[in-house]
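Questions regarding the structure given below will be posed in turn.
The complex appears here minus one protein chain, its other protein chains still in place.
Going in written order, the chains are labelled A and B, and every chain counts its residues from 1.
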Amino acid sequence: MAIPGLEQLPVLPVVIPLVAAPLTLLMKPGRAPWAWATLVSWVTFVVTLLLLEAVWVHGPVEYAMGGWGAPEGMSAPIGITYYVDLANALVLTLVAGIASVVFPYAYYSVESEIDHRQTPAFYTALLICFTGLLGVTITGDAFNVFVFLEISSLSTYALIAMGARNDRRALTASFNYLVMGTIGATFYVIGIGLLYQATGTLNMLDLHQQLMGQSNRMVEAGFAFIITGIGLKLAMVPLHLWLPNAYCYAPSAISAFLAATATKVQVYIILRFMFSVFGFEFAFLEVALNAFIVLGIVGMFYASFVAVFRDNVKQMLAYSSIAQIGYMLLGISFGTVDGVAASLIHVFNHALIKAALFMGVGCVVLRLGSSNFAAFNGLAKRMPWTAWGLIISGLSLVGVPLTVGFISKWKLMEAAFQTQTFIPPLLIVLLIGASSLLAAIYIGRLAYAMLLQPVPEDAEPVKEAPHLMRITMWIMVLANIWFFFQTDVTVGVATRAAQALLDTGLGYGGAY
Amino acid sequence: MMAHLILRVTIKLLFAPIIVFALYVQFHGEYGPGGGFQAGVIFAAAFVLHALGFGLDETKKVLPPKVLPWLMVTGVMLYAGTGVATMLLGENFLDYDILQPDSHHHAGQHIGIILVELGVGVAVASTMLTIFYYFAGREPEIRDEDW
């Protein structure tokens, strides 16, 4: 191993924020918790980059917690293992990368939106949420996924509820999310219980081995419970009702962080379960894939359509997130390397897009105190940096060339052309195009308000957002452009990751 | 005062045995049924009982709320610290064997489990009490800033 301590690398992304989070609670309100959280996110980001590099060079890494690996003569580990291949290394890097930009951004936004004395608690919850998201991604143990899922979800509920200082609807949004999220997580646990009953193991790769050729009703029920449970957390279309209000009334920094990471991690879990755990030998998978085509397309249109008519920009973006999840599901539903790769690429790109957009809206909320469309009138003259950042990332959301959104759509269409589903490929491509038009309409509406609407006459002069917020937002905006040119990073990693996932799914791969 | 006499005497009698039982469950957890979570809850239950009989203010004098965050953090750090210590000693996270590598009887496992369970116990007890204090000590009308 090239770097000393490399063998400890897989556990560090979870341990670092986990150790850092409680310490934050004891700090004095104000700058210290924020600086500490930022530092932690940067260190974690570096670790995940090293991990991604290690996985890229050496292949999948495995880490046995407490040394309870596979004993001699046994093929599967006894305890919990962390298993990192390219797919989750990519998502890990994404989550940590987004955190390392959003955490510094949060400072002014949090100071204005959350009671000063609550800041240590806020950053503690944020770090715990971060730990949970990383843990869900990194673990190779099916039950451990549930534990981390709930760690991240519980802190998310609290974080969303902290938006109550601005708008009490944050409380009801958080409560609804809590109810839906708990039902989702419990469904997931039922599914895991059924699988455990069928196989006697919880390790994902071992589950895959044990499930080979097993296709009885119990396993099918387990599969359905798991997909429905994660679907609830993912805000898959008929189960999406908690999301718009939760993202809308959460503190701005939280909206940016969650929109860019939480649902992405859930997409990863779906990918992991569908291909790494169940695989194509499992006949029932076909049913889910077909359902995903329909749900994906319905989501793309329905949510985009609703987004057009929203008066609150945050809510509009939240509905747009639901629509984008539709694209990801569509990519998965093709069941091909290209499709899954397109899905992973969109996971990555959409995180960049939504982080930038929500950060921009956060700047507006900070200065104008509202995220309603009225506040955006003439914004290009009042806060040009913010406005242009919003427009560029909005174009990226639509999928205009020179932005990452284009890469996503392009790859997805390419994948659609090469697949045989019950819907003709050409129709799918046209539908993708048509739903992009809907995105163009709601982004156009925002751009129209910012560029062409006059500044309200009674408006007081506003300053631009603080440098820190503008810089971090523009890092995200520029990332939107940079990753258009540097496609080998995203497309390269995503394609290899998808290849590995599907190889396991087809029964070639498998670490054991 | 006299109205609660029996209640209060009973609570006084029960308080110490509950704490002792919590400690028993705590340190027995390494051999048999028991462990940090159960112990922490039993421990907190003793204080909840105290608060029910003597009023929240009295209990807050016994165990001030200010201490609780520190206890929570200590608990979690004890747990995570054990893990980090095993990592620093060159083994995997929470691989207790390294704590006492020469032992044939896995003494390291004993040490590790006791430390981790102690951390869990402290964290759970203080968290449970924090939750109780916040719920019980809630004023009927509260300003937004106090939340």
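Brief remarks on what is shown
Simple rule for what comes next: contacts are C-beta pairs under 8 Å (C-beta built on N, C-alpha and C of every residue); 3 or more make two chains touch, one makes a residue touch a chain.
By definition in this document, contacts and distances are computed from a predicted model.
Hidden from the displayed complex is a chain whose UniProt protein name, among "Potassium-transporting ATPase KdpC subunit", "Outer membrane protein with beta-barrel domain", "ADP-ribosylglycohydrolase" or "Na+/H+ antiporter subunit C", is "Na+/H+ antiporter subunit C". In the whole complex the chain that is left out makes contact with A, B.
From the set A:Arg31, A:Arg169 or A:His467, the residue in touch with the chain omitted from the display is A:Arg169, counting the whole complex. Of the options A:Thr93, A:Thr139 or A:Gln210, the residue whose C-beta touches the omitted chain is A:Gln210.
Within the whole complex, the absent chain has one touching residue among B:Phe37, B:Tyr79 or B:Phe93, and that is B:Phe37. Listed here are the subunit A residues that touch the chain not shown: 68, 71, 73-76, 78-79, 143, 146-147, 150, 154, 157-158, 161, 164, 168-169, 171-172, 174-175, 178-179, 182-183, 185-186, 189-190, 193, 196-202, 206, 209-210, 216-218, 512. Hidden from this view is one chain, which touches subunit B at 31-33, 37, 104-107, 109-110, 131, 134-135, 138, 141-142, 147.
The rule is short, and it goes like this: only the chains that are shown with their structure count from here on.
If you average the Cα atoms of subunit A and of subunit B, the two centres end up 35 Å apart.
Subunit A contributes residues 8, 11, 15, 18-19, 21-23, 25-26, 63-67, 115, 118, 164-165 to its touches with subunit B in the complex. By the touch rule above, subunit B contacts subunit A in their complex via residues 69-70, 72-73, 76-77, 80-81, 83-84, 87, 91-97, 144-145, 147.
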